[in-house]
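Only a single protein chain was left out; the remaining protein chains are all shown in position.
Up next is chain A:
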Amino acid sequence: MESRAKKRCRDPSPSRGHQGGLWDWSCPETRRRMEELYFREQDYIRAGSEDSCQFWTFFERLQRFQSLKAEREQAVLSPSAQADPSATPGLAGLPQEYDPRYRINLSVLSGDMEELVRGKRGDRRRGSGVPAERLSQFRAALLHYLDFTQKQSFAKLVKLQRERVALPITQYRDRLLRAVAQNQVVVVAGDTGCGKSTQVPQYLLAAGYSHVACTQPRRIACISLAKRVGFESLHQYGDEVGYQIRFESTRSPATKIVFLTEGLLLRQVQREPALPGYQVLIADEVHERHLHSDFLLGVLRRLLPARPDLKLVLMSATINIRLFAGYFGGAPVVQVPGRLFPITIIYQPIPQEEAAANRKPERLDPRPYLRVLQAIDHKYPPEERGDLLIFLSGVAEIGSVLEAAQTYATHTQRWVVLPLHSTLSIAEQDKVFDMPPPGVRKCIVSTNIAETSVTIDGVRFVLDSGKVKELSYDPQAKLQRLQEFWISRASAEQRKGRAGRTGPGVCYRLYAESDYDAFAPYPVPEIQRVALDALVLQMKSMGLGDPRTFPFLEPPPQASLETAVRYLREQGALDGAEGLTPIGNLLAQLPVDVVIGKILVLGSLFRLAGPVLTLAAALSVQSPFLRPMRPDPDCATARRPLESPHGDPLTLLNTFNEWVQVKSERAGGSRKWCRRRGMEEHRLYEAANLRRQFQELLRDHGLLETTAARPRDSYARQSRHRERRELHQLRRRHEETEGRKRKVLKLQEGEAGSTSDEEGAGGDRSRGIDIQDVKFKLRHNVDELQAAAGTALSSNQLTLLKLVLCRGLYPQLAVPDHYNSCRKDSDQIFHTKNKQGIVLHPTCVFAASPELLQVTEKGAAEGRRQDSQEGLSSRHQLLAFVSLLETNKPYLVNCLRVPALQALLLFSRALDTNADCTRLVADSWLELGVPDSEAALRLLASAIQLRAAWEGLLNQQLEGRCGESQRALDPREVATLRQGLLEFLEHEVQYTLHRLTALEKQNLYVGPQTVAAALGLPGLFQGAEMMPDEEKGGYRVTDFLTYNCLAGDADLYSDCLRSFWTCPHCALYMPFTPLERMSHENSCRPQTQEAPPEEVAGSPAKPSALQRPYRCDVCQQDFMFTSTEILRHRKKHP
């Protein structure tokens, strides 16, 4: 005691808080002092933590309570009733003087206690200087607090278990396990809230099954279910519950149950057809009928006989259960009732006259929706909580209801109106989970995303428009259409059910009961309304035979399958016998669109892997550019430097690269950078993940040389190591404090402008950690990415990159309308081969700068223009596009401009010419007029060569990777091709570009003829036979080129059009027809330098492939001549 007193005198720091003997618990200095003693780094509660804040709140409450109690007890000083402890020995020694302290079953060793215990006086300043009675007061409070937190958590545990037991499925547990034990396939049918998704996996685990896979249609569900199941089982299984989605996996050897997407399980079947790693498969939500889900069921049905030990559990809402049970040979069904509160349905069809009076039918009339808001305000007092969920068909519709509802909300102050659709940023989507202030309701205006994907608690009212917009696929036009449909009865019920999750609800339907009865019973399964290219490709690579005869759950339309097969053949993924080609085999393993896959493969040939990986990844995710309801000029200005004049894919490339730069330069700055540009950063993260996956895939397939790990010096290695360790720590700390707390919404929340909310996604900002950034840096080699992003493309590389893109995208080409130069910027229209009058998507760079597509001659072409044909130019351009989307109008999405003539010569599947090749028709829809016949021939000839060389190298590359001997490509050949392509693109030739009319198409070809005129001609190419084309007429020169088959002026000229010409190689000078000239040039082309000399030396001995029989009519002799030799010979006979 003595030493303590002394200490107090010497210690200068005792807080100002209790100077003058007045002890003030609320003084920060006092609290800091106590925290130093009790909340040290090694203590149960740490200073400054959330826990310590909660403690002080508790402390204040406890003090108030105790002072009240003290007053009361002073008043009624009752003698403590004496108990009788004598009875049982175990009860001896119980204190008879009651003290609440005896009720607490734990104790705390604090700083000062330890000091006293150990008798240590080392650090003087740590001596408390706090009066003993205060210390014990604090200690008592601390114990009470700990006891309180224990009780709190224990109550949660009891509640959790009660809730689990209360789930409808619980009563079916034994029945289910029995069914699974006795059958290979079991169907569990149960509606929302029955608990099947969370409980069935746990039942199976508890029953001793392991190696369980549970498929989900959505990635997000995989994560949340794994978390939920881990939590409900109180982490009993630890890391035995995991999930696996495209880029993330928490799977480990200990994993007993994994939640994964249907697509991912299909990929696993592709690798290991018998799925040896699993004992039980649970396919959840099969009633949603996603493409992958339907296909997976088909694949599993085939697999089951080969794996009699494998169990399959199908889980479905109570929709069309017979279909599933029947498909698996009458599998038993365990039917579980759902748990919904009663819901009142109010049919409120929009009156005919009101619908007719809507002057702008393309804009949704918000009045019927406002009436429901008013009705709710009228009928239900604001204290009765309950939010409203409105289902609309699309984003535009959401916009008009949102606007009207917000005006109403500002007026009444009783609503917070929030939009919900998939193109919103994550942060905005997250707002729908926040709480409205008291007396205010949330009104969530949503697409059908809230029907199944997003579940919002607290919804009491549902307002259903009865409409949905769905992509429907037109196999003929190979076009995706976003069309509005009436929903199905099943969807209507699903929407209604959202009102009855937490209590009785009301569902307003803006259609009549008779409409409802007329709805289709179920939604159209995805397999019947989407493009099936990827599906067919995957089926081929799984060896499932002819997709037309595959026993699908419900077969897709035959036309869709045919289109898919034809498309894959066109794209070179299937051969004539519908077998997989080498490139097709590779494409089947890339989880992307065929077109994107092709671009990846093509790019690796020209060492463009870096930019091509980025492009392919960026084109495979949703555009990072958000479209605000109202245009924001600042944002547009900030985006401008990223825009590429070449087209949207390159804008995406710039954007990604710039983003990587920002990330590597200032940590965490990228989030702000994105926000300023109106971009959703999440999609760039996705692109980065996808890029990495592509990179690994290309590496695995030998299409990308493994970059030899650059030898780092030990210092760099160490610092990288240290950096990673710090990042890991950051992530761990984030995970520990994870769990976004629900915020309270402000009244004006949903209004424009709140998008730029500084909070960003989640509440991480306050803690200063950008967890996405941390994960990004852990997952990727940022240095490598930055190096790839930092090197600017040379103009040659850019040209080649565009060419690669165009080849991949072909035949997705559009031609500008002839009259575009006279149209307003926004009215520019385009045509594809099958579809006319398409407009640019508003996000497209050419929509803002249409002049980039105008045909303007460089330099003064004035003089020439006078005597030239109209429309003659060397700069016609086409748009290659990534997709065609039809909403209210057809849109071209992600466009790239390319030189028309060169692109068509290099990529057309069919190229038809007239006699002197001044007229060329590409794929029977675009006509090129090249007045300069010589130039036309020159280009055509080199196009033929380049195509052959390119195709050859590509095949070598793809086949080489299959064989054991990885035959590297000859770099000289690649360089020659590269050079050739670049020169080809630099040609400036004047030409016209014309889209054939229907009438012109009808009379395009001369048709089959019996003319023998060309028989005497020497072979046009080495080894290429000139065969009369039996359909078009003229002669087939290569598989894409048909010479002299165009009807019109052609055949009149064919023989008399000889003109004098000097061969640049052999200096031969004589009259040639265009064809003869082509023929000569091809055979005379110096193929010398590269060829090894011994081959040249050996050539005269045996007849080379170039030689063919030639009979000279003048000297009456037969020869074996090459084309050149023929010409030389003829020259001898003047």
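The rule we apply is simple: a residue touches a chain if its C-beta (ideal position, glycine included) is under 8 Å from a C-beta of that chain, and two chains touch if they have at least 3 such contacts; residues count from 1.
Please note the rule applied: contacts and distances are computed from a predicted model.
Enquirer: Using the UniProt record as the reference, specify the protein name of the hidden chain from among "Cysteine-rich DPF motif domain-containing protein 1", "NEDD8-activating enzyme E1 catalytic subunit", "Trm112p-domain-containing protein" or "Ras-related protein Rab-17-like".
Expert: "Cysteine-rich DPF motif domain-containing protein 1"
Enquirer: From the list A:Ser67, A:Asn105 or A:Thr997, pick the residue that touches the absent chain.
Expert: Of the candidates A:Ser67, A:Asn105 or A:Thr997, A:Asn105 is in touch with the missing chain.
Enquirer: For a quick check of understanding: of A:Arg64, A:Lys156 or A:Arg725, which residue touches the chain that isn't displayed?
Expert: Of all options in A:Arg64, A:Lys156 or A:Arg725, contact with the hidden chain holds for A:Lys156.
Enquirer: Even though one chain is hidden, which residues of chain A still touch it in the full complex?
Expert: Interface residues of chain A facing the absent chain: 40, 42-44, 51, 80-81, 83-85, 87-88, 90-91, 93-98, 102-110, 146, 150, 153-154, 156-158, 161-163, 165-166, 231, 234-236, 238, 254, 735-739.
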